[in-house]
Structure formats: C-alpha cells, structure tokens
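Not every chain is included here, but those present sit where they belong.
We call the chains A and B, going by the order they appear; numbering starts again at 1 in every chain.
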Amino acid sequence: MIIVMHNDATEAQIDAVVKRVREQGLDVNISRGTERTVIGAIGDERRLDQELIESLPGVEQALHIVKPYKIVAREWHKADTVIDIRGIPLGGRQVQVISGPCSVETPEQMALSAAAVKAAGCRLMRGGAFKPRTSPYTFQGAGFDGLDMFRKAADKENLPIVTELMDVRQLQTFMDYKVDVIQIGTRNMQNFDLLKEVGKVNVPVILKRGMSATVSEWLMAAEYIAAGGNHDIIFCERGIRTFETAYRNVLDVTAIPVLKKETHLPVIVDPSHAGGKAWMVAALSRAAVAAGADGLLVEMHPNPCEAWCDADQALNPGELIKLMGELRGIASVIGREIL
Amino acid sequence: MIIVMHNDATEAQIDAVVKRVREQGLDVNISRGTERTVIGAIGDERRLDQELIESLPGVEQALHIVKPYKIVAREWHKADTVIDIRGIPLGGRQVQVISGPCSVETPEQMALSAAAVKAAGCRLMRGGAFKPRTSPYTFQGAGFDGLDMFRKAADKENLPIVTELMDVRQLQTFMDYKVDVIQIGTRNMQNFDLLKEVGKVNVPVILKRGMSATVSEWLMAAEYIAAGGNHDIIFCERGIRTFETAYRNVLDVTAIPVLKKETHLPVIVDPSHAGGKAWMVAALSRAAVAAGADGLLVEMHPNPCEAWCDADQALNPGELIKLMGELRGIASVIGREIL
C-alpha cells in the first residue's frame, strides 16, 4: 500500500501512520519528495484497511497496489480455465452459444425451443423458471413447474441446462433437478449470501455483471464464490447502465479483453439483454466473438411475438441459424471454432 | 398506452395492433397524423406488455402513460404518510436523525455510541450486525451476537433500532430481537424475494436506493413490499454511481423533491455513504434537510479512527452535536422541526 501524506503533515503524524502499519506486521519505506511524503507499506497489504488508514490525521490518500482478488486472478493462475459442462468445454478454443427462451412457458414451447436450439448447432440451452421482474404485477416465472418442463424438454435433445437462481431457499431444488449451470442474475451480483451458498456446491455458475458494477467489483463477487470452494465460474457481460437511453444497456465489449487479462476464467456475453432488441442481436453477437468472448447467451423463441416476457429481444429459429453461420466464420478468423 | 406506428406501417399492421389491444379488453383511439399513425389504448393499460406490443410488425414504439406503481403513489393517496416507530413519528413535520456506528463491534463501543446518539438529541439508532462487503476477506459483521449487543445498548437509552437485513433466512431472528426498523441495503434493492418477505411482516422498512436505480425502479421495489401488505416503507437516498470518482457517490438531492411529489411515503437521506468522507457529512446533511428530507441516517462512532469499517466516514460525538444544531436551524426556516 502507498500512503500519501498531506503537504503539511507533521512528523508526529507520519510517525503515527508508520506505527499503525508496523502494528499490522508490515514494514515501511519512506520517500520524502519535494511536495509530499509517501509511505510505502511492505508486506501483505490485504491486512491494511484503506478507509482506516485514510482516517488517520495527515493522510491524503491510501492506495492498494495489489489487486484484492486472488483465486480468480490470472496473476496467480496463468493458464485459461476450461470448465467441463457434461462433456462440453467452456473457456478453451471452442466458442459455445447457449440459446433458448427468456422464460419457460409451456411444455410445447420448451419442446420447440429445445429442438430449435439443437438444430442451430448450439450445445447448451437457457431458460428462466424464476424471473426477476421490475414490477410485482407482471409474470414472475413458472417456478418449479417451469424447472420440470425445462429439464424434460432439454433432456429429450440431450442439452445441458442453464437457469437462474434468485433465492437461497431454492438451491436444493436446483440440485435435485440437476441444473447443469446456475445463473446468478445482474441484480444479485452482490447478493453476498447467495454467492456464498453457490460457492459451496459443485455446479458451474454463470455470474452476470451487475448493471453498474465495475470490473473490480465483479471479480470480487466471483471471489466470494471461489472462496467457498467452487472455482467453476463463468463471467457474463450483459450490458451496463449509462446515460444513453436509446437502447436498454450498453454492451461493454471492452470488458472482454480486460477480463481475459485479469482472470483465467471464461467470459461470455449476453447480447440479448444488452441491446434489448432482436434486430441488434446479430451485430452484438459478432462483436462479442470478434473481441474474444468464450461464449454467448442468446435468447431465441419459437414465436417471439407470443413470448410472455421480453418479446422484442428474442431471435426466431431461422435468425439463430443464420447468426450461427456468421459466428463460425468470425471464430475461425481468430483461431477459434464453433462446432 | 400510446402506440406509435412506423411511417411506412401498413393498414394490415395497424389492424393487427388494434386487434391485440382489444383482445386485452381495452378500447382504441386512432389518430392519423401527417407522418405517423398513433394508436391510443383506452382502459387499464397495465394489461398491455410494452415489450410484446413493440415486437409486433409496424410498431415503432409503445409508451405507458400511467405510472406502474399504485400503492406507493401519491396520485392515489394525497396525504403524507407518517410512520410511527415506537411513538416516534417519521414523515410528518418533525425531521428525524438516526445515528450510530457503521457496524456493531463490542458492547463498550455500542454503549458509548448509544449514549452519544442520545446526547446529541437523535431519537433512533443505527448499527450494522450483518455487513455487505465488497471483499469476502474483510470483516463481515458481528452477526447475531452483534444484534444482541445492539439491542442491549439501545434499550438502555430507550432508542428504537435500525439494522440491515441481507438474507431471508435471518428475518425470524430479526423479529425475535424486535428490530424496530429493518433496513434493505442498496445491493438488495432489487432482491425481489427479500422484498416479498419483508412485505409480509409488520415492521417499518427503510429501502435504500440501488446505486444505479432509477426513481421509477425504486418506487417499483417499494411496491413489491407494499403489495405484500406492509405499507410502512421509508425511502433512503444514499448517493448514486456516476462517472465522478473524486467522491464515492453523488448524493442525488433532486430525488428528494421528485420522490415527495411521486409518493406519500417518507424520504430520508444517508449523507455518510453518499460522500464517503466525514468532512463532507455536515454539508450534505444540511442540503438534504433544506431540500425537504424527512430524516437522515448519519454514521457516528465514539472513536472513528478505530472503527472496524468505513472509518473515514463517521462523525465523532462532538461533530454530531454541532451538526444537530445547524439542522435545527434549517428545519425551522422551512417550517419543520427537530426536537
């Protein structure tokens, strides 16, 4: 940690800071510049609380120089992590497109969806049984019945399933249904009790970025899961909130190379929620793969105009097939592949 | 709902939209302008899903004209709601300052804090037993032991207590300890399962604004609580996330008059988390009361430099007393009072 003192800090204030640092078992290096004295704390700086140091008299600012995340950091784990989802690799050379409807509606809709996902060449299926909705008066998801419909439809096509968990009390049922990948939604990225619980199970987790979470906070949220023992974590960029209102969110494509540099874990993108409109999905999907994403989460509905939720952002089966063709081309240009 | 058609929408597309609206039991008014045809849906527009209508061919945009919140809306409940917290009114002419430490640490710290809160003339006390921390490796709060320490210290001074609930599984214990006001933190503003649970109990709830939540989303989050039967909801503005990094958050003082116009429920402000630094707290507190806030949530610690959490944002007891004096003056200028 670097501690910058005010230009009028006294010797007694400097001594007090040094004493405080040493009490935590770290050593110090003092650099007296022309305008400021800077104290470098040498040792495990995680023991020093930035806010506490900044509250000491005479301190202008305190800066951590080591990243606060450890298990998820590439600094300590150089090679890419490849997560195995019932035999399907995520995070390696292959790019995986996970597709399916926003929400589980009926057995027929799920059967048609699963068949269309399979036909397009996607190898995993998504669908929501529990839906986080802004209004308490709108459709909240089909619940456990939906989970049952989803499991059956996906099993028929032999597709692993990805679905969102919103409440710690539902985790056991997710395990009973053998959900293959648990999704933590954007509104729960810092629901720390939920993160701790999924950290204890042996199922891969997709961790969506909070709508205004920094990359650093996102990595720390993953660290919560990892600290519990579950290291199979997949980051999912889904658009961030900005001043722009012409589209629902701004897909933060820059986060892809930044995350690939900071962490060894896979990074996927949800172009459907990012843009919020079906006509944007192809352009955003191509951009995400071109920027280095390890996979996509694409909404597709057998009949979008009849969808019970987010009707205007789902592709239809034909559009998904066309998109998969373009993505195969782009993957191959950058040395990757989509089966 | 107003439905604007594309300038090249066909008659068949217009007819299809009209048919869809009528199927939901609403009537239509068609206005054929020089550049666009506009369809007005007349009746209970909450039955119409904006995204579904926008997915219909030929539709450019669909706009709700009625606000989506009902129970919390001033439109349907003109008078200010005054919430009674063990005899202390919140939301009326009196302005209430709730004070106390960021986190519960020891019985001694809590006893000193409670005495200082009382001495400054504050009538409610805050303190965190469960702490949402960005890092899994930092102090996570004293837990149920902390709740016990808090209850005992506050009881000695006869102060009602305000503390944060993070996990649905802890609600019963909060009830057992007779927590007087349950706080829902910024990261849980859209933890819908948690909102539903606190909607079922008979305890006032402080609902902090999500760090990038719009006022509309915030009102809808309150509507989740209200829909469960609990109408004793207090909005708490605590700063929003913006591009500015010179301070932790931007206190959104504009939200105060806007909320007072949109809802009949009380609105308080947390100047401590908003600014993130103790030296800003007085200015922000005065601004909040001047703008019409019904109360404040101010961090105070008997010895800030030793605090285990957010050390640099707590006032000391003397600073709190001085602030209370200024706030009394401002309250009186605008026809309110602080006892």
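Heads up, the rule we're going with is that contacts are C-beta pairs under 8 Å (C-beta built on N, C-alpha and C of every residue); 3 or more make two chains touch, one makes a residue touch a chain.
Model, not experiment: these values are computed from the prediction.
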Since all chains are copies of one sequence and 2 are in place, the complete assembly in this file amounts to a copy number of 4
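One rule holds for everything that comes next: only the chains that are shown with their structure count from here on.
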So, what's the distance in Å between the C-alpha centres of chain B and chain A? 26
Chain B-touching residues of chain A, taken from the complex the two chains share: 46, 49, 51-52, 54-56, 68, 132-138, 166-169, 187-188, 190-193, 196, 211-212, 217, 220, 223-224, 227, 241, 278, 304-305, 307, 309-313
